[in-house]
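Only one protein chain is missing; all other protein chains are in place.
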Amino acid sequence: MMLHPGVLSLITGSLIVIVMMIYASVLGVKIFRKWNVNSSSAEQLSLERKTYLVSTIINYVFGFVILSVFLFIYTADDIHRLFMGAMCATGSLNANPVGWKVLYTKMVVFFMSAVWVAFNCIDQRSEDYPLTKTKYKMLLFIAPVAILDAYLQMKYFLGLKPNIITSCCGALFSEGGTGVASSLSSLPLKPMVIIFYGIIGMFLLNAFISLRFQNSISKYALAMLALIVFFVSIASIISFISLYVYELPTHHCPFDILHKDYYFIGYPIYITLFSGVFFGMITGILEPFKKRLSLNTIIERAQKKWTVLSILLILIFVVISSWHILFSSFTLKGY
Amino acid sequence: MDIIIKTENVTKIFNPGMSDEVKAITDVSIEIKRGEVVVLKGPSGSGKTTLLSLIGCITRPTEGRVIVNGKNVAKLQERFLTGIRQKTFGFVFQQFNLIRSISVIENIMLPLYPTNIKLSAIKKRAESIMEKLGISNKKDFKVQRLSGGEQQRAAIARSLINEPEIILADEPTAHLDTNLSEEIMRIFQRLNEDGKTIVIATHDPFIYERQFIQRTIEMRDGVVKNILNKNHDV
Partner (left out) sequence: MEKHKKILEYTLSSLLRRRYKNLAIITVFSFIVAALYSILFLTHSLKKEALTVLKEAPELIVQKVSGGRHDLIPTDYMKRIQEIYGVGRIIPRYWGYYYDAITDSNYTLMGINGTHVLHSNSKDNENYPSPIPLPQGEGARGRVKDVFSDENIKGLKLLNGRMPSNRKECAIGKGVSDVRFTGIDGEIFLIDSKGKVLTFHVVGVFASESAILTNDLIVINKDDILELFGMPSDRATDIAVEVYNELEIPFVASKIREILPDTRPIMKGEIIRTYETLFNWRSGVIFTMFLGALLAFCILAWDKATGLSAEERQEIGILKAIGWETGDVLELKFWEGIVISFTSILTGMIIAYIHIFFLGASLFAPVLRGWSVLFPPFRLIPYVDLYQVFVVLFLTVIPYVASTIIPSWKAAITDPDTVMRG
């Protein structure tokens, strides 16, 4: 076990999130079992008031999760000196591979709570609250992931033994290694660049189509493409975008771009990517709920707004990440 | 004249099913026309305040329908009730209900804070209303430094800030002497001439004897006892 201020903060934060999630889920079960929008009984009124409590809690959880993703990465970065051979957050995560899973569960909780917040937002715009039951059932899926996340995080920190020889990003993301991470960085460069811009191009094209023609297929396709854009972009950041940022042909670390040394360029890159992907996905996720009459126009309006947002965010993402490629003196010819 | 508010067999029970259950009003059906001045009269406990808050979308009925501008609001969630309230109604309460220790103008502007109207625009609006009601010289005073009449005028000004179609007043003269009551009623009359619908709940005979009042609805023990049409032209 490591007694480190960041570790303590993360564990405290996770415990609070779990307590809040469980409490919200209990309320959620109560709400979806007894919810009757046509009743004006005192019970319905009190349930209605509880919906405010639940949405407040989830909004806060959402905020806390975003902060904890960053704190987790910072902490991993801060403790890398404890591990032989580790030079950044990657090294710390490798010291106990559960660390990667923690990162993934955090991202899943992030996306799930973001979806919940979006659902809540849509639901509250319709007078009959048509998504209420769906919404509160969703809570029962988020809570276990939040608990899993806290558990894995605990396991990660408990399992960290300082002085373990670990591979750092230099080794993990070096072309000679095995495993997913290093196969990402050894992806042939040219095809990767083509795939990256190709997928983004397709995504944007599809987004424009779905704005122009209001058909369901384009919405679903947009959600799928958004997901693909996400993975391809992460792969591209590791595979070639980071190289141009660091101006080093072998440095593939996805975390170092968050550092001051690189002018915090990672923040706009990740924030625009994550939110752009989210807004792309949510339009497709909401599509099936359009069938409910009272939601049709509300969802349509939201979809339009969110598609535009998604286009803008992804465009900004592409511009920022291409900036270094276009204007850096560094070239990858021969690599 | 078209009907702006309508209640159909409205019943309101407080704490239903509990030992302290109170049936505030039972089976009330009334109609209020656009541009009308209506007085709800009756002794305290007769249900006028409850009816007023039902009309004004502050509470929801236990049974029955409340129709505001053609829309049934009886089952609406709080979020939407508030929305309708913000657009349609201005409230004048019995106990002025101004927030102490903030300035008069802030109090007047407060209802529009949770909207997307710019603060400067709200301020302009508040100033012009205060001008009309003759309290612009008290703009930056703290509420507790105002006299009773000034406080009530500030409260009326606050009810006008959202440019409501309907003004609901609950015992607006209860804490005022005759002179001030007279003044307040003149303000209501002027507002009515500007086209506002006004509903006043009161047991003060001074009010319902006023000339400009077109109808009085008499209530007793939660039911409508009598509706008196004073407007002979109709």
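Some notes on this structure:
To keep things simple, chains are lettered A and B as they appear, and every chain counts its residues starting from 1.
We adopt the following convention: a contact is a pair of C-beta atoms (placed from the backbone, for glycine too) under 8 Å apart; a residue touches a chain by one contact, two chains touch by 3 or more.
Remember, predicted model here, so these are calculated numbers, not experimental data.
The chain not shown here is touched by just one of A:Leu71, A:Ile199, A:Ala226 or A:Leu243, and that residue is A:Leu71. Within the set B:Gly17, B:Gly70, B:Pro114 or B:Pro205, the residue that contacts the chain not displayed is B:Pro114.
The residue from B:Thr11, B:Asn69 or B:Thr82 that touches the chain not shown here is B:Thr82.
Residues of subunit A in touch with the missing chain: 2-10, 12-13, 16, 19-20, 49, 52-53, 56-57, 60, 64, 67-68, 70-71, 74-75, 77-79, 81-84, 162-163, 165. Residues of subunit B that touch the chain left out of view are 49, 52-53, 58-59, 78-79, 82-83, 85-86, 91, 93-95, 97-102, 106, 110-119, 158, 162, 170.
In this section, only the chains that are shown with their structure count from here on.
Of all the residues in subunit A, the ones that touch subunit B in their complex are 37-38, 40-42, 45, 48-49, 124, 127, 129. Subunit B makes touch with subunit A in their complex at residues 15-17, 60-63, 74-80.
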